[in-house]
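Data first, discussion second: the structure below is written as C-alpha cells.
One chain of protein is taken out of this complex; the other chains stay put.
In this document, chain identifiers A, B and C correspond to the written order of the chains, with residue numbering beginning at 1 in each.
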Amino acid sequence: MTRKKRQQSADTPPHLQLHVPEPAARPGQAPDFSKLEIPPAGVLPQPPVDAPEPELRVFPFGLIRVLDDAHQAVGAWDPQLPVATLREGLRHMLLTRTFDDRMLRVQRQGKTSFYMKSTGEEAVAVAQAYALDPKDMLFPSYRQQGLLIARNWPLLDMMCQIFNNSRDRLKGRQLPIMYSSKEAGFFSISGNLGTQLPQAVGWAMASAIRHDTRIAAGWIGDGTTAEADFHYAMTFAAVYQAPVILNVVNNQWAISSFQGFAGGERATFAARAIGSGIPGLRVDGNDFLAVYAVTRWAAARARRNLGPTLIELFTYRAAAHSTSDDPAAYRPQDEGAKWPLGDPIERLKQHLIKLKAWDEKRHAELTKELDEKVKADLKEAESYGTLGSVPVAPDSMFEDVFKDMPPHLERQRRELLGN
Amino acid sequence: MTRKKRQQSADTPPHLQLHVPEPAARPGQAPDFSKLEIPPAGVLPQPPVDAPEPELRVFPFGLIRVLDDAHQAVGAWDPQLPVATLREGLRHMLLTRTFDDRMLRVQRQGKTSFYMKSTGEEAVAVAQAYALDPKDMLFPSYRQQGLLIARNWPLLDMMCQIFNNSRDRLKGRQLPIMYSSKEAGFFSISGNLGTQLPQAVGWAMASAIRHDTRIAAGWIGDGTTAEADFHYAMTFAAVYQAPVILNVVNNQWAISSFQGFAGGERATFAARAIGSGIPGLRVDGNDFLAVYAVTRWAAARARRNLGPTLIELFTYRAAAHSTSDDPAAYRPQDEGAKWPLGDPIERLKQHLIKLKAWDEKRHAELTKELDEKVKADLKEAESYGTLGSVPVAPDSMFEDVFKDMPPHLERQRRELLGN
Amino acid sequence: MASMNMIQAINSAMDVMMARDDSVVIFGEDVGYFGGVFRCTAGLQKKYGKTRVFDTPIAEGGILGTAIGMGVYGLRPVAEIQFADYIYPAFDQLVSEAARLRYRSGGEFWAPITVRAPCGGGIFGGQTHSQSPEGIFTHVCGLKTVMPSNPYDAKGLLIAAIEDDDPVMFFEPKRIYNGPFDGHHDRPLTPWAKHPAGEVPEGYYRIELGKAAVARPGTQATVITYGTMVHVCLKAVEESGVDAEVIDLRTLLPVDLDCIVESVSRTGRCVIVHEATHTGGYGAELSALVQEHCFWHLEAPIERVTGWDTPYPHALEWAYFPGPDRVAKALKRVMES
Partner (left out) sequence: MASMNMIQAINSAMDVMMARDDSVVIFGEDVGYFGGVFRCTAGLQKKYGKTRVFDTPIAEGGILGTAIGMGVYGLRPVAEIQFADYIYPAFDQLVSEAARLRYRSGGEFWAPITVRAPCGGGIFGGQTHSQSPEGIFTHVCGLKTVMPSNPYDAKGLLIAAIEDDDPVMFFEPKRIYNGPFDGHHDRPLTPWAKHPAGEVPEGYYRIELGKAAVARPGTQATVITYGTMVHVCLKAVEESGVDAEVIDLRTLLPVDLDCIVESVSRTGRCVIVHEATHTGGYGAELSALVQEHCFWHLEAPIERVTGWDTPYPHALEWAYFPGPDRVAKALKRVMES
C-alpha cells in the first residue's frame, strides 16, 4: 500500500490552476460570436409528443429554429399558425416593448423607483402565452411581463402597481413590476430568484392529484439555474412526472455575469434535462414560431400525463438588467445589436411581410396606435397617483401578514396610528 | 387569439394523474431485478484521460465492469494491480466489515447509542482510497468508514469516538461514527446530508488557487443527490473546473425510500454529469478493480487540470440504514442476498483464488486474524470507557464553539460548574 | 376517548383531517409506505392512497417549495421535515415565500401549509438530531409557531394548524412522544397512558392557536415554558417547594400575552424556560414582553433557564439539557431576591 502510493506520487503532476470563465468580449472589444454554433433553421425533426426521453437526447445540443435567415417558416416544427394569430403575436410583442420603453422613461422621470425591461425577449413570453391554455397557471420571473400582456391583462393595472398608487391592488407593498394576478393565472413575482420553479411543480402536482386538466409553467433565467430551486424543480418534476413546463430563459447575462458563470461554457441549459430523464428542448428564443411550437409540444405532452419538459429559450438581454444597471461597464455596447439571432419583433414582422400579410405602412400605424394606447393608459394611471404622490393608508401595512390580524400586529398598528 | 384558444381547449385532454414511484418489490414479495440492465464486464472502452466530455456521454448510461461472472478481470478498464495490492484490498475490505459487525454488536449491548454499517459497500471506500493519493482530501458521508481503514487509521481511535470515551478526540460531542481526522485527510462527517460536497469543491478550488497538486474527493448517497448541495457542487465544479471527484454511492436505498424517489426511475445518477458538461462514469460499485480504475482515471484527469468527474458507484445497501432502522418493514428481506452484482469481498476473494493467489484456508486465517485484531482493539478502547461509563468533563462543552471562549460562554461555563 | 401517546395523537389528527377534507395531503421523507421514522404517518398511505400520502426526494427546500405550490392550487399540504435540525435547507422557501406570499400578493395568493418537525434533545441524537430552532421562526413575520406538550394538545393543535390558512410551524418535542419526561433521565419514564393528557378523543376537535394553558396554577412565581420543558418545570416546582404557576404557551406565535401578563402581574416573579440555545432564543422575547408589560409588578429579575449556547453535545446531553435542578435553582433565586 504505502509502496504503491509512493509510486503514485512519483509521476509528479503539473501544478493545479483555477479556471475562471471569461466572456468572449468585454467593453472596448468588438462583440465576438465566433464560438457560437447556430445550426440552420428547419433541420431538426419534430418527435411525436409521446416519444420516449432517450430518443430525444439530441435536442438539448441542437437549436430548434423555424424562421430561417430569409424570414421563411421551414421544417417540421413550423406550427402553421393562422396569419391572424401571427399579427396578433406581433401586436402583443410590440405592445410589450412599447410599454417597457414608456415605463423606463417614466422611471427616469422619477415617477417610480425601479423598472425592468424585457427588450429582445418578447417572443418568449408572448409566444409561450399563446401556446398555453388561458387556464394554465404561470409562475414567471420578473422578465415575463409579456405573459400578462398576451393574456390581455390591462396595462392600466400594471401601471398602477408600478406607481404604487391608489389603484394598486398590491397596496403599495411591492417593488415596481412585481405583478400578481390570480385572475390572469399569473403568480405573484418573487424578488428571490428561482423560488417560483418548485412552486410551479407543486401546483402541477396538485393539479394531477385532483385529476384536473390544467398544467403549470415556470420561468427562470440562465443565471438562476445555479440556485437550489432549479434543482428541486427538476427533481420533483421528474420523480412525480408533474404536468409542468420548466423554462430557462437564457438571455446570456445575469446582471454583469455572462452565462459561463452558470455553467454555460460546458453545456447547454437544456442538457440539464438529460440527467433527470425528462425531455429537454433548446429553441431560438427570438423565433416566435419556434417558441410557440416547442411550447405547444411540451404542453401537449404534459396534458397527456407524459410528464414535464425543460425548455431552454436561447435569446439575448438587449437592455440593461434593470434601471439600477449599466451594461456598458461589463459588455461591449453594441453586443446586443450584433446578436446573430436578431430581434424577435423584427423577425416576425419580416416573416409577415414575406407572407404578404403585412407591410411597413401597417407596421408604422400599429406602432403609433400602440404608443397612443400606452400613453392613454399612462395618463389614466398617473391620475391615480405616482410613487409617493398619493398617501397609501399607512396602517394597511399590517394587513395580510396573516389572514386575521393577531394582537401583536393590532398593538403595533395602534402605535403607528398614535393611539 | 380567443378563437384559437377555444380550439385548444376543444381537444379535451385526459384527466391528469400523479405518478408516485414504487419499487419493484415490497416485503412479502420476491425480490425483482428483472428491469435491471447489467451489461457484460469488459465491454466499455477506457477513453484517454484528456478525452473531451462530449465523447464520454455513453458512460453514464453504461456500467463499467472489470470482474466478469467467472471472476476474471477483463477489458480496457482492468487496472492490472499487483497481486499484493489486491490482497491488501481484500484485507482492508474484510477489516471494514469485521469492524462494522463487531461495532453493531457493541451497540446492541448498549455500550453506545448508535451505529451505521457499510456492509456491501466496502469496495467503494477501500478501492477509492487506494486510487487516490494519501495527501488528497476526502469529504465523506457517514458510510465511507472504509476510507479511514484503508488509510490505515487506527481502529482504536475510531472506537474511542464511537464510545465517546476519555480518548475520544472529539470530546464526546459527536454521535458515534461521525469521525474526523485532519491527519488522515478525512473531513469531519456532517449529520446534515450533502453539505460536504460543495465543501469538497471549495477545497479543490483552493488547491487550484494555490497551485497545489492535491485534489479532493467527496461522497454522497443516491438519496442525497436531491439536496441543493449536490447541485451546488456540480455547478461550481464545472464552472471553475475544480480538481475534484464527486462520488454518488447509489446503494439504491435512502432509509425506506428507494432510488426512484431521487429520480432513479428516469435516469442514472451519472447522467447528471451531462447537463453540467463534465464526465460522468457509472461503475459496478461491488467490483474492486472497476472502482479502482475509474477513480484513478478521474484522479488523473483532475491532476492534469482537466477538471472534475462525477462517478456513480452502483451498489446495494446490504444492511439496515442504521441501528435505528429495520428494512424488513419496507423491502424484501432477501433482496440484498439476491443482488445480481454480488458482494464486493466475495468477488475479490474469488478473483484472487482464480489468480491462484488466494485460497479458502488463507481466507479463513485472515478472517480470524482480523476478528482478533478488532477484538483486541475493542478491549483496549473499552478500557478507556464506553458511552456514559466515564465522565466527560462537562465544561469541555463550551470549548471550540469559538476559537477563544467569549464572555457569555465563560459565564455559562461558570453557571454550569455552579460558581 | 382513547389512550394515545403523542405519536398516536398526531397520527389521529392527520387521519381525522384526511377524512374530513380531501384537500389535505401529507408528504415528506419516508412518511409514505414506511409511515415516518417516528411512525407519525403510519397507516395513512394505505388508508388514503399514494397520491395523498407519499414519500419525497431528500430535499427539504423542494418539499416546502412544492408544498407552497400545492397550497396555492388549493390543497392543504402537511409536510414532515424528518428532524427540525434539517429544516435549514428549506429556510428560503419558508421565510421568503410561505411567510410573504399573502402579503406581497395583496391577499390574492397564500399557502396554508403545516410543517411538522420533531425537535429537541434528550434522546442521545447528537447535535443534528436534538435542536430546537423555534426561536428562528418566531422572528419571521408571517409564520405561526406551535409546540405542544402532550397528546391531547398535540391533536387539537395540529388539527387547528392544518385548518389554519396561514403557514404553521408545528414542532413536536420527540422526547415526550412516548411519555411526559420530567428531566430525571435516571428514572423510568411514565407512559402517556398513565397521564390524563393521554386520554384523547378519537374524533375531531380543535385547540385554538394563540391560547396558552395553565399547566399548574400558583401564586408565588410564574414559569413560562412550552414543549418538553412543561413537564420538567412541573417537576422543578414540585421539588423546589415554590408555589409557582406554570404556563404552557402551546402556541409561541401569536403568543397569549394576556395569560402571561395576568399571571406575572399576580406573582411578581418570572422564570422563562426552554431547551433551545440561550442567546436570542424565544425566551429573550418573552423576557422583553414581561418586563414591558409587568415592569411595575416585578419583584425580582426575570430568569431565563435554557440550553447553553453550544451545539447539543452527544455524551454531555444531561449536562446540556436544562433539567429540574436548574429550573428549581432559578425559582429559588427569584424567590430570594
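Keep in mind that, in the parts below, a residue touches a chain if its C-beta (ideal position, glycine included) is under 8 Å from a C-beta of that chain, and two chains touch if they have at least 3 such contacts.
Here the structure is a predicted model, which means the values were calculated and not measured.
What shown chains come into contact with the chain that's not displayed?
The omitted chain makes contact with A, B, C across the full complex.
Given the contact definition stated above, which residue among A:121, A:136 or A:227 touches the chain not shown here?
With A:121, A:136 or A:227 as choices, the missing chain is touched by A:227.
Which residue from C:52, C:76, C:100 or C:250 sits in contact with the chain not drawn here?
Residue touching the absent chain, from the options given: C:100.
Among A:90, A:123, A:262 or A:299, which residue is in touch with the absent chain?
Checking the options A:90, A:123, A:262 or A:299, the one contacting the hidden chain is A:262.
Among B:187, B:261, B:297 or B:316, choose the residue that contacts the chain missing from this document, as touch is defined above.
Residue touching the absent chain, from the options given: B:187.
Can you tell me which of C:3, C:265 or C:291 touches the chain that was removed from the display?
C:291
Even though one chain is hidden, which residues of chain A still touch it in the full complex?
Touching the chain left out of view, chain A contributes residues 17-18, 20-22, 26, 113-114, 164, 168, 171-176, 178, 190-193, 223-224, 226-228, 254-257, 261-263, 324-325, 329-330, 387-388, 392, 394, 396-398, 401, 408-409, 412, 416.
Pick out the residues on chain C that sit against the missing chain.
Residues of chain C in contact with the hidden chain: 61, 85, 88-89, 91-92, 95-96, 100, 103-104, 127-128, 135-136, 138-139, 141-142, 253, 277, 279-285, 287-288, 291-292, 295, 298, 300-304, 309-311.
Name, in rising order, the residues on chain B that touch the hidden chain in the full complex.
137, 139, 169-171, 173-174, 178, 180-182, 187-188, 190-192, 195, 197-210, 216, 228-229, 231-233, 235-236, 239, 399-403, 406-408
Going forward, only the chains that are shown with their structure count from here on.
Report the inter-chain centroid distance for chain B and chain C in whole angstrom, where each centroid is the mean of the CA atoms.
About 35 Å, centre to centre.
Note the residues in chain B that touch 2 or more other chains, in rising order.
17-18, 20-21, 226, 228, 261-263
Residues of chain C that touch two or more other chains: which are they?
51, 56-57, 59, 61-62, 89
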